[in-house]
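Pasting a structure below so you can have a look.
Note that this complex is displayed minus one protein chain, with the remaining chains in position.
So that you can tell them apart, the chains are marked A and B in the order they are listed, and the count of residues begins at 1 in each.
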Amino acid sequence: MKKENKVLGFLRDNTVPIMFIVICAVCIPISGFSASYLMNEIVTRMGRNIFLILALLIPIMSGMGLNFGMTLGAMAGEIALIFVSDWQIWGIPGVVLAMILSIPISIVLGAFCGKILNMAKGREMITSYIISFFMNGIYQLIVLYMMGSIIPIRHFSVKLPRGYGIRNTVSLLNMRQCLDNLLAVRVAGVKIPVLTFLIIALLCLFIVWFRRTKLGQDMRAVGQDMNVARDAGINVERTRIISIVMSTVLAGFGMVIYLQNMGNIATYSSHSQIGMFCIAALLVGGASVDRASIGNVFLGVVLFHTMFIVAPKAGAQITGDSMIGEYFRVFVSYAVITLALVMYETKKRKHKSLMAQQLQQEQKEASAS
Amino acid sequence: MNETLDKTNLTLRDRLRGFVDSFGLPRLIIAAFLLMLYIAAPFVGAGFWMQISNTVNRFSWNAIMVLAMVPMIHSGCGLNFGLPLGIISGLLGATLSIELGFTGPTSFLMAILIATPFAVVLGMGYGWLLNKIKGGEMMIATYVGFSSVSFMCMMWLLLPYHSPTMVWGYAGKGLRTTISLEGFYDKVLASFLQINIGGLSIPTGTLLFFALLAFGMWAFLHTKTGTAMTAVGSNPTFAKAAGVNVDRMRMLSVVLSTWLAAIGILVYEQGFGFIQLYMAPFYMALPAVSAILIGGASVNKASIANVIIGTFLFQGIVTMTPTVMNNMIHMDMSEVIRVVASQGMILYALTRKTEATK
Partner (left out) sequence: MKNARRLFFRIGAVLVLVAVAACMMVIGRGHTVYIDNKTLEYEGETYKAYYRAVVYVDGKKVSTLAARERGMATNIGQSFTMTVGIVEEKGRDEVPHEITIKLPYNMDGVIINIPGYMAGLPQEAWMTEFVSAPSEAEMQEEAPTEEEDILAGAEF
């Protein structure tokens, strides 16, 4: 009896990953991809995306939910890369320079985002979501109208022929996969970008260490209960802003890593969906709005990307139309986020009513005695 | 004499400040910006009457979708970011009406009739979900909208539609991304009693249709059920104590909102002349949300006047900025201005402390 309960509980707590394992298990044989192809793709995508997804962990720790505002960091990374390719800085130095350049931009954007989220406590997620749209407008204003006219941009491969604005795609051919290829190892036909994984490991270690620092503890306290934290003498507003700034800076780095792998910037669309996909991947790994671990990130990337690779082909095999699979994977991404949000909110409500009942019970007992 | 002048000056300033506070700075900036556009329009050679007709036309297309925001704001469910769900019901009505062979004005009527049960059923499911997650409505609404749109993307391809006006010619199946409404209900409302004076053309029928629905909404909000709904929004505990079934009221408001969105998209289509499927409804909630906020609504307060003012201001900016900006500075910055203005307005509304959820 008890054992059965345990199994059920495990199933309930891990609905999303189990669902994904089933989807992948069904789709992989249908798609007909070879194992080595799949492995190659997944390893590449792990290197490309894990850093970005890890950027989401810190705001979750401080109770601010899924940071849809990580798009801001992605924009900062893109702006930095635009400058770097305008100045024709190539290779690893280019990547390092872009990361450094993205820091001040990320800090400004992150502080702005954090300030606004402090004004909208209790609905951080929808607000950060709208901030990402709002900033997209500002980003366009800067990149499409101010770069080249006010902000000096001179290289013809970056600038639009009309004299101002940045081209739709900016080629990063000269730094394409330079991180991934340095120290790359081939194991049974699978290229492993060791350096990129080393950087990711470093970030993981940083996050583990950071959780134990004073600031990390403060963040967790703020995430547990803002009022209690404030009573304990923690500057709640400042802590929250720092957590968003850190997330934004990391997202900026992540975007640089992501784009050096892709080899070009889609100036006006690269960042628009990145937040959504990263969040979906994290949730697929079994994370929830208030709890996420590094393990969730890794599992999520593997499962989500397996689905992403095989779905179009499997869809085409079943229905004869490749678009079905494309739509299917977009649908699944959204559905996973919806499901996770619903589960989180119902849990929060249940918890609330439980607390209220407890309070009532205590009051009753107090008045009885 | 001097003293009284001073006094009035002071009160005037105070009143001005009070006015700015109550009206909201962003709203004021947007209204002033639109006013400036109208003043500038004749100087830069953009026909004034044409601009007015454009604005009025676009107002008539969009107003009902903005009106759909009202019931959910009243019942405390917040801004309906899940508008695409209602839009999908409308699209189902539209495509099924054509598929079943209706043409002309009948097809519009049938589209509304067919869309209604879809809107009610989907709205009930959506309302049930929102009742389970009170307090987190807006984020979940957004994602319900997104999931439903991407789900329907698959369905538009898979559902067995056959009408040759709608499916891809070469494959014989799968709906097209845009479907022309010529011969169906293109401009059925707009051409009814249409007024044309010189460059000015007013789609009277569409405006009347909107007026009818807006009046209906106004009247509904003043019935017993309507006031109960408002009570649920402004003070749920009190409403519960007064014997109002909170969940039922919220459900009703969601169904109403979804149905209005379905009608809204049909009216939009008849003005626009095309049905847009697939990803088109994806971001349609955002303009409607920002329109009602620009009109003076907040996350938990909205009136019919907000709808009318807001839609007019928003559509005014949408129609005016491209022409005026292009003529003035030879840069088409309208897209940027629209995004910044509308999203900024939503952000402003979300960050108002007085309106934060408790």
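Here is the rule we go by: a contact is a pair of C-beta atoms (placed from the backbone, for glycine too) under 8 Å apart; a residue touches a chain by one contact, two chains touch by 3 or more.
Keep in mind that this is a model prediction, so the values were computed, not measured.
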Selected from A:G47, A:G77 or A:G94 as touching the chain missing from the view: A:G94
For chain A, the residues touching the chain missing from this view: 45, 49, 87-94, 96-97, 100-101, 103, 144, 155-157, 160-162, 165, 167-168, 174, 262, 266-270, 272-274, 276-277, 305, 308, 326, 329-330
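Everything that follows uses one rule, which is that only the chains that are shown with their structure count from here on.
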For the chain B and chain A complex, residues of the former touching the latter: 81, 129, 132-136, 138-140, 142-144, 146-147, 150-151, 153-154, 157-158, 174, 286, 331, 333, 335-336, 339-340, 343-344, 346-347, 350-351, 353, 356-357
Residues of chain A defined as touching chain B within the complex: 116, 119-123, 125-127, 129-131, 133-134, 136-138, 140-141, 144-145, 319, 321, 323-324, 327-328, 330-331, 334-335, 337-338, 341-342, 344-346, 348-349
